[in-house]
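Omission of a single protein chain aside, the complex is shown with its protein chains in their original locations.
Presenting chain A:
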Amino acid sequence: MESAKEISLAATVENLPLVNEFVETLLAEEMVSAKAQMQIELSVEEVFVNIANYAYGEAGGKATVQGKILNEPAGLELVFIDGGQPYDPLSREEPDLEQKMEDRAIGGLGIYLVKKNMDEVHYAYQQGKNILTLRKYF
């Protein structure tokens, strides 16, 4: 198994391209379908933007993303860590996808997309950190 790589940066929406780049670099030498890449990209955005928008409030703070390539089965593991207020996104109620357009809201859609596009999503709160682990098998 390859060693994990890591990026730490201010949790702001403007930094999303840097996180995307980090993940792209991890995947550069892997055989990943275009579809799986898009699913990973989408999940990365939804998780990172959630942290950027909600974890810290006005003061802001940092996010760390750790990534590693998994073997047997081949896949990608990404761990998102922030020191913001404790929040388990998986505890959120699933959005009602059948709702009439007029009643539809966007809340909860992001994490729903993450669950839908990743093979595993786990949440833990440890030593004052939110830790969200995503796994996608290629």
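Structure notes:
Note that in this section a contact is a pair of C-beta atoms (placed from the backbone, for glycine too) under 8 Å apart; a residue touches a chain by one contact, two chains touch by 3 or more; residues count from 1.
Quick note on the criterion: contacts and distances are computed from a predicted model.
The protein name that UniProt records for the chain not on display, among "Stage V sporulation protein AE", "Biotin-dependent carboxyltransferase", "Anti-sigma factor antagonist" or "Ectoine/hydroxyectoine ABC transporter ATP-binding protein EhuA", is "Anti-sigma factor antagonist".
Within the set A:Val49, A:Leu70 or A:Ile131, the residue that contacts the chain not displayed is A:Val49.
Where chain A meets the chain that is not shown, the touching residues are 13-14, 16-17, 34-35, 38, 41-42, 45-46, 49, 52, 95, 97-102, 104, 106, 109-110, 112-113, 116-117.
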